[in-house]
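All protein chains of the complex are present and in place, except for one that has been dropped.
Coming up: subunit A.
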Amino acid sequence: MALILVLIALGSVAFHLLSPWWWTPIASNWGTIDTTLVITFWITGIVFTGIVLFVAYCVYRFRHRPGQQAAYEPESRRLEGWLTAVTALGVAAMLAPGLIVWGQFVRVPADAREVEIVAQQWRWSFRLPGADGRLGAADIRHVADDNPLGLDPQDAAARDDVVIDGDDLHLPLGRPVKVLMRSLDVVHNFYVPEFRAKMDMIPGMVTYVWFTPTRTGTFEALCNEVCGVNHYAMRGRVVVDPEPAYRSWLDRQKTFAQFAGAAGPRRHVSAEP
């Protein structure tokens, strides 16, 4: 027993150090999340190894032998006090950096550009602000064949918005983005492992998350909140471009006004009251 416990402790550490499975190379500003995670690995790893080895020692050293009698020691205030204090210190050492980073996570930089992601079973659509630099109003009541995201046709700010339906999202390198999230049907979650940040998308409300892409490339996006039978197949892609490439991509995209015009006469989805 004692030997196997030692093997478990050392084997777990060895697996941690040697296994090929580790996080994806980061592609956003959230390296601080990775740092907090590493701090947590250190503290918890030391505690785990220490306690399992201690148990192994006890099991070996105090195994039953004829004539042996256990010590009688109901409690020790001093020892319990010390252990509590050390534990509290360890917890604080993980919690404090965690909360500091969370403080950054919830405060969106003022210069972040807005991008919208809209989810429905089982695909993603995207919307970028038009020339006016802001996203117009949208509501599920406006959703129609030629208006998949339900933009408000009366809102001038919405008419110049760029709508991307059935294609990849592009983001400029090095610019903070605030991603606004909506869902038309059930709860989804937009998850790009390399960005670390993610958030659920809830029908009936708008959620948000922010990050700064720090590496160009094409990244896989997947749904990370169970959303029905094709949940596992709800995937998309995000392409991070240098600014010039991003600009030329953006210029090729259709605005809501063009999109609606190209789709022929407006037809409302049959709406029940």
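Definition applied: contacts are C-beta pairs under 8 Å (C-beta built on N, C-alpha and C of every residue); 3 or more make two chains touch, one makes a residue touch a chain; residues count from 1.
Quick note on the criterion: contacts and distances are computed from a predicted model.
The chain that is not shown carries the UniProt protein name "Cytochrome c oxidase subunit 1", picked from "Cell envelope biogenesis protein LolA", "Glycine--tRNA ligase alpha subunit", "Cytochrome c oxidase subunit 1" or "ABC transporter ATP-binding protein". For the chain missing from the display, the contacting residue among A:52, A:157 or A:250 is A:52, taking the whole complex into account.
Touch with the chain omitted from the figure is made, among A:128, A:162, A:177 or A:199, by A:199. Residue-level contact of subunit A with the missing chain is found at 1, 4-5, 8, 12, 15, 19-24, 30, 32-33, 36-37, 40, 43-44, 47-48, 51-52, 54-55, 58-59, 62-64, 68-76, 79-80, 83-84, 87-88, 91, 94-95, 98-99, 101-103, 105-106, 120-122, 140-141, 143, 181, 184-187, 189, 191, 193-194, 196-205, 207, 220, 222, 224-232, 235, 269-273.
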